[in-house]
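A single protein chain has been omitted from the complex, and every remaining protein chain is retained in its original position.
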Amino acid sequence: MLKKEGGLRIPSGCAISGIIDKKGKRFSGEEIIKSIALMHERSNGLGGGFAAYGIYPQYKEFYAFHIFYDNLGVKTQVEDFLAKHFEIESAGNIPTKAVPNIKNQSLLIWRYFVYPRIYISKEEVIDEDEFTFRCVIKINKEYNGAYVFSSGKNMGAFKGVGYPEDIGEFFMLDRYEAYMWTAHGRFPTNTPGWWGGAHPFTMLNWSVVHNGEISSYDANRRFVEMFGYKCTLQTDTEVITYLFDLLVRKHKMPMDEVLKTVAAPFWDDIERESKEIQNKLKGIRTVYSSALINGPFSIILGCQKGMVALNDRIKLRSMVAAEKGDRTYVASEESAIRIICDNPDRVWSPKGGEAVIASLEGKIK
Amino acid sequence: MKKVKVLDIYYRELNDFIDNEIKTDKNIMLTNVFGQRYIGRGLSRNVRIKIQGTPGNDMAVYMDGAEIEVFGNVQDAVGNIMNSGRIIVHGGCGDTLGYAMRGGEIYIEGNVGYRAGIHMKEYKKMKPLIVVGGKAGDFLGEYMAGGAIILLALNLAKDEEIVGRFCGTGIHGGNIYINGKVDKYKFGKEIEKVSLDEKDIVFLKKHIDLYSKFFKKDLSHLKMNFFSKYMAVNKNPYANMYCAN
Partner (left out) sequence: MNLNFNSPLFEVTRDEKKCVKCKVCIVECSNKVHSYDEKKDIFKVDNMKCVNCHRCVVLCSARALIVKKYPLEFRENKNWSETAIKEIYKQSQTGGVLLSSMGNPNSFPIYWDKMLLNASQVTNPSIDPLREPMETKVMIGRKPEKLEFDSNGKLITKIPPQVSLSVPIIFAAMSYGAISKNAHESLAKAAEELGICCNTGEGGLNKDFYKYGKNIIVQVASGRFGVHKKYLDTGVAIEIKIGQGAKPGIGGHLPGRKVGEDVSATRMIPVGSDAISPAPHHDIYSIEDLRQLIFSLREVTHYKKSIFVKIAAVHNAAAIASGVARAGADAIVIDGFRGGTGAAPTRVRDNVGIPIELALASIDQRLREEEIRNQVSLLVSGSIRNSADVVKAIALGADAVCIGTAALIAMGCHMCRTCITGKCNWGIATQDPELEKRLDPDIIYKRLVNLVSAWNHEIQEMLGGMGINAIDSLRGNRLMLRGIGLNEKELEILGIKYAGE
């Protein structure tokens, strides 16, 4: 039988694109679809997806669960589990429309807005994020045929098997408004045709789209799994997301230092820094050596605070950034920005290991 | 000159169209170019293409004599394995410019990304040349085996680095000329700084003049004594690396 993500490791290549309005002004998914569609050649029709932030303002206090179900049986089981652990504010199908190139088969695509019922545990006090995180991991690990592919607040992932432009049309993303969009076109080296395997990968408010195949995968995976994570998909994107979640949410590391961990400076370069910085960087490289992401990658990381784009330290994947007005753009190819942004104020290629950070400054409008 | 609005024409059709067009008119102007790949692939002498927009990856791949002028930035792997011809870019350039090119000239008005001039090589009269108006990313001239790269480093801000790390690693032929001072740690161990001779100065002046002409810039202020020349320490850098077993 053909194994799907999780049953084996499937390296893939890709295209990525991201847009943020730093003032929080929301805009439809049309632009991001146009951008990712331009890089059609970089994917092979076996995966496409989007993450959108700010799309559910009326439910912004609730975790928005997007779930794929293979059948009604498992849906009932998962809904029992959800009802036991969460207040369900609202539940329903995610609206889709028929698109010729998208073969949905019999997949059920559901959305729930939920609020955790936290039980006081004797052993430890956990916050609602951790509680929700554990529930998501549990569903994905234990409920065969169900997969939570989005679990953040006021954000959502939309993904599936197909070219990204077709997936965007399938989910009718032109009808959603977000202040930040990221997109992914996938080129996997197989075809299990499982929708959960498409990207972005998300966990709570994190979303990651990624291009490249990292060489440090199993060192990274075995590291994060010491901290309660379970890499069910065996994809690079999943482990990258968990690394960020671990460092930021659990270890409370500032973002700059997180970036210096996953794309660590060379020892030679550290030697030229001041004593204080040397001390810090040597500490990071010593303690978190298993969190170094090695091999080619360009990623766009989304969270409520904004967007971070990062290349590996010797820049093995191309990535271009641009700014115009309140907006920041990042994409695998410059033309994918130009097609949606006439005359940007500034266009540049970030250096390897040097992040583009675009933070949300204003209120979401 | 035929003018064509490209927009969303697929690259295959576009390149076929160019093949057809040059049978009658060797001058083509493409406007609204958005990421179409392989423009100018393998094209030979006397063909001149002007491009407005952002041509896609592998522009001028295997090009053999044609001339392409781009009004805008170019993406990755421009001039890949180019044999001869000329590329003029009124803008900047992505990564891996001129990979393994063995002839022809590339003039970039602005900055170039990582790995520009990687593995460019020369053969007899064929000597590839890359002239960069701005700065360059890491691995400039990595594995370089011939030809020349000129880095003019014009209009850089004070904190901007002229060239990234690992410049000239594995170089075993050719010259890199850099306008300005670069710290030694930026270079690989296979490359060293040498003094400019008369021939270098004539060579530099010639191409600086051409740069001025192409981009309509007055570069009379550039001083030759600010330029440094870098070349391979050894034509066979790894001769003592191995031990027959």
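Of note:
Letters are used for the chains, namely A and B, taken in the order the chains are written, and counting of residues starts over at 1 for each.
Here, contacts are C-beta pairs under 8 Å (C-beta built on N, C-alpha and C of every residue); 3 or more make two chains touch, one makes a residue touch a chain.
Just so it is clear, the model here is predicted, and its values are computed rather than measured.
Displayed chains that the missing chain touches over the full complex: A, B (touch as defined at the top).
Interface note for the absent chain: among A:Phe187, A:Phe266 or A:Trp348, the touching residue is A:Phe187.
Contact with the undisplayed chain is limited, among B:Arg48, B:Arg86, B:Lys135 or B:His172, to B:His172.
In the complete complex, the residue from B:Leu30, B:Val61, B:Val74 or B:Ile191 that touches the missing chain is B:Val61.
Residue positions on subunit B in contact with the hidden chain: 11-12, 15, 37-38, 41-42, 57-58, 61-62, 64, 76-77, 80-81, 83, 96, 99-100, 102, 115, 118-119, 121-124, 126, 142-143, 145-146, 170, 172-173, 235-245, in rising order.
Even with one chain removed from view, subunit A keeps its contact list with that chain: residues 1-2, 8-15, 41-44, 46, 187-191, 211-213, 296, 316-317.
The criterion applied here is as follows: only the chains that are shown with their structure count from here on.
Centroid to centroid, with C-alpha atoms defining each point, subunit A and subunit B lie 36 Å apart. Against subunit A, in their complex, subunit B makes its touches with residues 11, 33-35, 37, 53-57, 73, 75-76, 92, 94-95, 111, 113-114, 137-139, 164-165, 185. Across the complex, subunit B is touched by residues 38-39, 41, 268-269, 272, 314-315, 318, 320, 333-336, 338-339, 347, 349, 351-352 of subunit A.
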